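The other protein chains are all here in position, but one chain of the complex has been omitted.
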Amino acid sequence: MTSPIAGGVDCDLHPAVPHLTSLLPYMNDYWRDQVTTRGMTDLISQSYPLNSPISSRPDWRPAQGKPGSDIADMQRQALDTFGTAYGICNPLYGVQMVFSEDMADAFCRALNDWLVKEWLDKDDRLRGSIVIPVQSIAKAVAEIERCAADKRFVQVLMLVMGDMPLGKRHYWPIYAAAERHGLPIGIHAGSAYHNPPTSVGWGSYHIEDYVAQAQAFQTQLTSLIVEGVFARHPNLKMVMLESGFTWLPPFLWRLHKFWRGVRMETPWVDRAPLEIVRSNIRFSLQPVDAPPEPDTLNRLFDHMQSDELILFSTDYPHWQFDGDDVLPKGLSPDLVRKIMIDNPLATYGRLKVRETTP
Amino acid sequence: MNIQLRDRPEASASTGIKTGIADCDIHPARATKDELYPYLAKRWHAHLETFGVHPYQGMMGGPPYPKAQPNASRRDAYPPEGGKQGSSLSFMQKQLLDPNNVVLGVLNPLDTGQGIRNQDLAGAICSAINDWQIEKWTSKDSRLKGSIVVANEDGVSAAAEIRKRAGDKNFVQVLLLSRNVEPLGQRRYWPIYEAAQEAGLPVGVHAFGFGGNPITASGWPSYYIEEMVGHSQCQQTALASLVLEGVFARFPSLKMVMVEAGFGWAPSLAWRLDKVFDRLHAEVPHLTRKPSEYIRDHIWWTTQPMEDPESRDHLFQTIEWIGWDKLLFATDYPHWDYDEPSRVLPAGVSDANRQAFYLDNAKKLYGIS
Partner (left out) sequence: MARHVIAPVDELPPGTRKFLEIDGRPIAVFNVKGEFFGLLNRCPHQGAALCEGPLIGLASSSDPGEIEYTKLGEIIRCPWHGWEFDIRTGQSYCDPRRFRVKAYPVNVEPGTNVVKGPYVAETIAVSVESDYVVVDL
C-alpha cells in the first residue's frame, strides 16, 4: 500500500443528517409546522440507499443510525486514522430533490446551519460546503452570501444531475458569487431525480444509477467548458467529487477532437479543453476506477498529463476502499504530497497551511 | 507542362492502402425523398406526406442540433449527378471503396424507422430500408453488406423482421441506435437480441437516435458539440444497461458492436463496473461473471472517430487494455467526421495488429471469408 501522510486535506466527507426532524430547530415556525403537519418523511436520496453497500463501508457502519451521523465515528474512522488537517463536509441530504424552490431554500438554510452547529463548531479540522437551492438562482446566491461570511465554509455544493446542464448561463450568478467569495464549486455525485438518471432513460437498478454518475460528470464537464463558464470566471475552481477520474483522458481526447471541428460554435472556448481542466477543474481521489496494479494506474496518471488534478478524499463513510488503503498502490511520495496537501490547498483558497503532529 | 484549371479537384487517387480493408460504418443515403416509396405500401406514402415521420423529438425537417456540415456529411462527397452525400453507389465506389481498397463495407442506414413514434410506420420503413439496401447497394456491389434495421421499440415486429432476413447473405448484422425509449438492456429489446442470436448476427449499436429522454441526465444541453461528445456517454450508459440487465448472461452467443461512439472510454467503464459490482452484486444476481468479462467476450468497437491523444503511446496502451482483436476499422463515410484510412493508425503497430485492425477482426466477426 501507499501510506498517507499527516496534514492532508480530506475533500469529501459525508456527515449524515439523522432525520428531517433533526433540522427542525433550524427552521422557522412555518416550515417546522409544514414538516410535522404534513408528515414529511426523511429526505433520503435513491442515489445512496441507507443500507446499500456503497453507502457505508461495513466496518464503518454504526450499530444504529445512519452511517456518517456520529461525529465521534468520523473523527476516529477518518480524521484521526489519516492524520487529516482539514476535512471538508459535503452533506448529501436530499434537500435539492424537492420540487418547490421555497421548501428547498428553507431546507438548505436549515442544513447549512445544522452543519455549523453540529459539526464545524465541534471539531476545528472540519470545513463545510454550502448547500444551495439550485432551482432558484436568487435564493441560491442569497444563501451563498449568507453563509460565506463564515470562513469555515470553503466551497459551494451542487449535484451532478439536476434540472439543466450546469454550464447553462442560467446558473452563472451562482458561479459569480462563488468566485467573488473565493469559493470553489464542488459538484458531487447524485441526482435530484428531476430528469431520468441516465442520458438514455431509467435503468432498473441502483447499480446502474451509481455507474452512471461517471457519465453524468462527463456531460457536465463538456457543458461547463463549452458554455464558457471559465472564460467568464477564470478564477473559479470546480471540484468533481466522487466522480471517478480514470475516464478523464479519453473524454478529453474526444472533446478536443470535436472542438477542433466545431470551434466556431463556441468561440469563447479559446484554449484546449485540457488546458481549461488544468487551470479550473479538480477531481477527488475516491473512487479510483482502475485495477489495483500500480503499473496501470501510473499509466493513467501519465495519460492525465498533470499531477495537479487530484485531491485527496476518503469519501467517508462510502465504501470505496478497505483498511487504510485510501491511496492506491504505486504512487510516488511526491505525488502523495501533491494529492494530499499541495493540490487541495491550491484549490481551496480559504484553507491555510496548518502544521499538525502526526 | 499544361496546367489545367478545374472547378472541382480530381477525384482522390489511391491512398496507398495496399492490403484490403474493411469499413465497418458506411452510411448510405437516399438521393430523393421518395426513393423509398417503391418499397412502402401505398397507405404510407400519403401518411408521410401529411404527417411526416413523427419522431421522438420536435423538429419536422431536420436534427434538433444543427450539424457541423450539411447532412452531417463531407462537403466533397456530393455525387456529381446530384443528391445527398452518400446517395450514389458509383460515386461511393469512386471516392471511398476503390481508392481505399475496401473489400468489405458495412452499410449502416441511419435515416430509417428507428426513433419514430408510430410503430406500424417504424416497421414499414425499416422493412423498406432493408429491401432498398439489397436493391440499390448490396446486390450491385458485392463488397457492400447491409445491416437489418428494425422497429426498435416494438420487439415483436423487430424480431419478425430479423427472422425474415435471417440467412440472407446481403446482411451481416442487426442495427440499433444508442438512444431509445429505455436503456438498451431493458426487456422490451430482448426479442431483438434473441432473434439476432438465433440468426447468428451481431447487433451493432450506432451512436445517435431519439427516445424521448433528454440527452444528458441533467436535461438538454445547448450545443452540437455537446451532443457529439455526449454520444460516448450515452453509449457507456447503454452498454452498462446491457451488461447489468444480464443480456449477455441470457444470450451467451450474442455479439454486439459499439459503432461510432469511441472506444477510449471502455477500460475506465469496465473498471468502474467491476469495482461497483464487487460492492453491489447482490442486486444483480443474474450476472454470473464480472461485468468486464462480458464486455471482453461480447463487445467489439468500431474505430471512428478515432481516439486521438497527443501521444501515440497513450493510444496504444488504451488499445492494449481493450484488445487489438476487438477493434473494427470504420470511416463513417460520408459523414463529416470521416476517418481517412491511411491516416488513422500511427506508426509503430505490428503487421499482425494492423491487419487485425483494418480487416481480419471484421471478417471474422461478420463471417466473411
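For clarity, chains are labelled A and B in written order, and residue numbers in each chain start from 1.
Assume a contact is a pair of C-beta atoms (placed from the backbone, for glycine too) under 8 Å apart; a residue touches a chain by one contact, two chains touch by 3 or more.
Everything numeric in this text was worked out from a predicted model, so none of it was measured.
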Seminar exercise, completed: Chains in view that the hidden chain touches are A, B
Problem set entry | Per the touch definition above, residue among A:Leu24, A:Val116, A:Ala272 or A:Val336 touching the missing chain | A:Ala272
Exercise. Touching the left-out chain: which of A:Arg76, A:Lys151, A:His170 or A:Arg260?
Worked result: A:Arg260
For this session: Can you list, in ascending order, the subunit A residues touching the missing chain?
Result: 169, 227-229, 231-232, 259-264, 266-268, 270, 272
Problem set entry | Residues from subunit B at the interface with the omitted partner, ascending | 1-10, 12, 15, 68-69, 74-76, 336-340, 342-344
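Just so we're on the same page, only the chains that are shown with their structure count from here on.
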Exercise. Roughly how far is subunit A from subunit B, going centre to centre by Cα mean, in whole Å?
Worked result: 36
For this session: Note which residues of subunit A are touching subunit B in the complex, please.
Result: 52-54, 160-168, 191, 195-208, 210-212, 214-216, 218-220, 222-223, 226-227, 244, 246-247, 249-251, 253-259, 261-262, 265-266, 287, 289-291, 296, 299, 302-303, 319
Seminar exercise, completed: The answer for subunit B against subunit A in the complex is residues 68, 178-186, 211-226, 228-230, 232-234, 236-238, 240-241, 244-245, 262, 264-265, 267-269, 271-273, 275-277, 279-280, 282-284, 305, 307-309, 314, 317-318, 321, 336-337
